[in-house]
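As structure tokens, the structure follows; a few thoughts come after it.
Every protein chain but one is kept in place in this view of the complex.
Going by the order they are written in, the chains are A, B and C; count residues from 1 in each one.
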Amino acid sequence: MSETVIPYMVKPHPVTGIPNGKFGIWLFLASEVMLFGALFSSYVLIRTGMPHWPPEGGLSSEVLNVPLATLNTAVLITSSITMVLAWASCKMGNLPRFRLWMGATIALAFVFLVVKYFEYSHKFHLGHTPAHDNFYAVYFTMTGLHGLHIVGGIIVNGYLLGPGTKLWAKDPEHFTNRVENAGLYWHFVDLVWIFLFPSLYLL
Amino acid sequence: MDAAQHEDVSKHMGQYYVVFVALLCLTAVTVGVSYLHLARPAAIAVALVIATVKAGLVAAVFMHLISERKVIYAVLIITAVFFAVLLLLPNLTTFEHHSGLPGT
Amino acid sequence: MDEKIYGWWLPPDVSVHGAKIDQLMSVLHWFMALLFIGWGIFFVYCLFRFRARPGHAALYTPVKALATKYIEGFVLVVEVFLLFGLSTPVWLAYKNDVPDPSKALHVRLVAEQFAWNFQYPGKDGKFGKTDASQIGGDNPLGLDPEDPAGKDDLVTVNNLHIPVHRPVIVDISSKDVIHSFNVPVLRVKQDTIPGQQIPVWFEATQPGHFELACAQLCGLGHYRMRGDVLIETPEEFAKWEAENAPPPQEAPAAAAPEEKK
Partner (left out) sequence: MSVKQHTAATGNGHGHGNQDHGHHELPFWRKYIFSVDHKVIGIQYAVTALVFLFFGFSLMMMMRWQLAYPGQPLPLIGNLLGETAMPGGVMAPEFYNQLGAMHGTIMVFMGVVPLAVGGFGNFVVPLQIGAPDMAFPRLNMASYWVFLPGCIAMVASFFLPGGAAQSGWTSYPPLADIAPTGQTMWLFAMVLIITSSLLGSINFIVTIVQMRAKGLSFWRLPFFVHAQLVTAFLLLLAFPPLEAASVMQIMDRVAGTSFFLPTGLVVSGEPLKVAGGGNPLLWQHLFWFLAHPEVYVLILPAMGIVAEVIANNTRKPLWGYRLLVYSVVSLGFMSFVVWAHHMFMTGMGTTMSTFFQITTMIISIPSVVILTCFIMSLYGGNIRFTTPMLFATAFLPMFAIGGLTGLPLGLTASDIYLHDTFYVIGHFHYVVAPGTLFALFAGVYYWYPKATGRQLNEKLGKVHFWLSFVAINFVFMPMFFQGMAGLSRRLYDPTVYAHGRGVQALNVLISWGAWGLGLAQLFFIVNFFLSLKKGARVAENPWNATTLEWAAPSPPGHGNFITEPVVYREPYEYSVPGKSNDYSPQFRAEG
């Protein structure tokens, strides 16, 4: 049986100027934009249809934990720059430095999840479950789906840091492309949070 | 990796750090503004403008959108149009539904 | 009810606004038939004329078909006419021309799985307050027994009595799921959206006994969510209202459910 050679797996296409993977990841992000777009649209629709937000009175910033969320914002932003640095290290041929920065990215992602866990468990402790009212329904659904994306990012980045690194020896350029694509996804997850944070916690 | 690429990346390093600091500062600003308890429309405008600037920085610099290929711009423009449709039309329809009819 | 009025095409129209809908419907179907037949003749001609046979070959150069441009232009013009000339005015009137509330009969409709509850305001012209927590077996609308405005309210199930030649405004809502208030002979349809109250209005032109159907899947009893629409002369309607009005001392919950089933 032959091995099928897929063109432009690594090298950019002469006309479009990008390899397949990068194009693919951008298309995936486009669909993610529509996924979160639908949730934001629903959020606006439900919120404008209610007399008070949160329904039981007060302000979002009083009901939710702004300091923790601010910390988490800083954590995600930092993990974005470490992700960029991990990719840049690959680009400059420095695998040990890549390991360092990628490790930092994953660690920060875990920090984010741990903080999120404390936020969630506090809410549950108070009986503020998603069923409590639509404020919490929106809060848990949107941050939960975003949290799942963080988990997905940890898995992808973990693969690149662990078994995936083997590709470096065979084809460093291909490996660098993969890191770049994982990075694009990771920055997108950061970007979603940048919108989630003010719209859920501050407004 | 050839030397040109090497140089290319290291040239950008400074930019990355600047953006990183800017993002942290903007986060601080948006949280700070929220404690001022501005009027609703102003608060929404400020928060969304800051978020958009932050998102723009991440997309432009970290995701290299500032110097990306045409085909990706094309995909993103199409997506942006339909994203706007998705955000606007259901809400406009609902808004008119609630406000435009007698007896509702 | 006269079964013979229902055939394979539009049932009789007994509403004031329905004539324009019927007119649009007939213009549309003539237009569709004209296009389809004209185009079908050309289609069959092509299939026959250009069938493969010995000595026949295909034409490589595309024919210049100015006619297609004209036909497409014609379709476009007709569509614009249908849209702005026929459909939109009818729709705007249907949605925006609220009848004079002082002359119109006001009815509330609360749909549920699988029945239509109508509330008439009675002599005072005011609907009694309703409250979901009051809903019970003999109080399908949850009328508040304390509210004086509700004392003379008349409640019917699956029976909509309306007078002929008088505008009727129905405020439509639902208790549970989405239903759709559909009276084919009145050319009226409106989804009942829980949590919202949406008005529709119409004016009947002739008395008779007709049907109200649910048009939106609402569960296993969707098919039997049928109601009667009884269009009556003003005298008959007044008589019915008087006969069925709740006795002054009793709570409105005891309002007579309809006897005609």
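We adopt the following convention: a residue touches a chain if its C-beta (ideal position, glycine included) is under 8 Å from a C-beta of that chain, and two chains touch if they have at least 3 such contacts.
These figures come from a predicted structure and were not determined experimentally.
> For the chain that was dropped from the view, give me its touching partners among the shown chains.
Across the whole assembly, the hidden chain touches A, B, C.
> Quick one: which of C:Asn96, C:Gln206 or C:Thr233 touches the chain that's been left out?
Only one of C:Asn96, C:Gln206 or C:Thr233 touches the chain omitted from view, namely C:Asn96.
> So which of C:Pro99, C:Pro145 or C:Pro194 would be touching the chain we can't see?
Of the listed residues, the one touching the omitted chain is C:Pro194.
> With the missing chain put back, which residues of chain A would touch it? List them for me.
1-11, 13-14, 16, 20, 23-24, 27-28, 30-32, 34-39, 41-42, 45-46, 49-50, 55, 129-134, 137, 140-141, 145, 171, 173-174
> Go through chain C and note every residue touching the omitted chain.
1, 3, 6-11, 20-21, 24-25, 28-29, 31-32, 35-36, 39-40, 42-43, 46-47, 50-52, 56-60, 62-63, 65, 68, 71-72, 75-76, 79-80, 82-83, 86-88, 90-92, 94-96, 112-113, 132-133, 135-137, 142, 175-178, 180, 182, 184, 187-191, 193-196, 198, 211, 213-224, 226
> With the missing chain put back, which residues of chain B would touch it? List them for me.
Spelled out for chain B, the touching residues are 71, 78-79, 82, 85-86, 89-90, 92-94, 96-97, 99-101, 104.
Here is the rule we go by: only the chains that are shown with their structure count from here on.
> Select the chain at the greatest separation from chain B, using centres from the mean of Cα atoms.
It is C whose centre lies farthest from that of chain B.
> Between chain A and chain C, what is the gap in Å from one C-alpha centre to the other?
For chain A versus chain C, the centre distance works out to 49 Å.
> Based only on mean CA positions, could you tell me how far chain A sits from chain B in angstrom?
Result: the chain centres lie 15 Å from each other.
> Quick one: which bits of chain B touch chain A in the complex? Just the residue numbers, please.
Touch residues, chain B against chain A: 1, 5-6, 9-10, 12-13, 16-17, 19-20, 23-24, 27, 30-31, 34, 43-44, 47-48, 50-51, 54-55, 58-59, 62-63, 69-72, 75-76, 78-80, 82-83, 86-87, 90-91, 94-95, 98.
> Could you pull out which chain A residues touch chain B in their complex?
The contact residues of chain A facing chain B are 16-18, 22-23, 26-27, 30, 33-34, 37-38, 40-41, 44-45, 48-49, 61, 66, 70, 73-74, 77-78, 80-81, 83-85, 88, 91-93, 172-173, 176, 183-184, 187-188, 190-191, 194-195, 197-199, 202-203.
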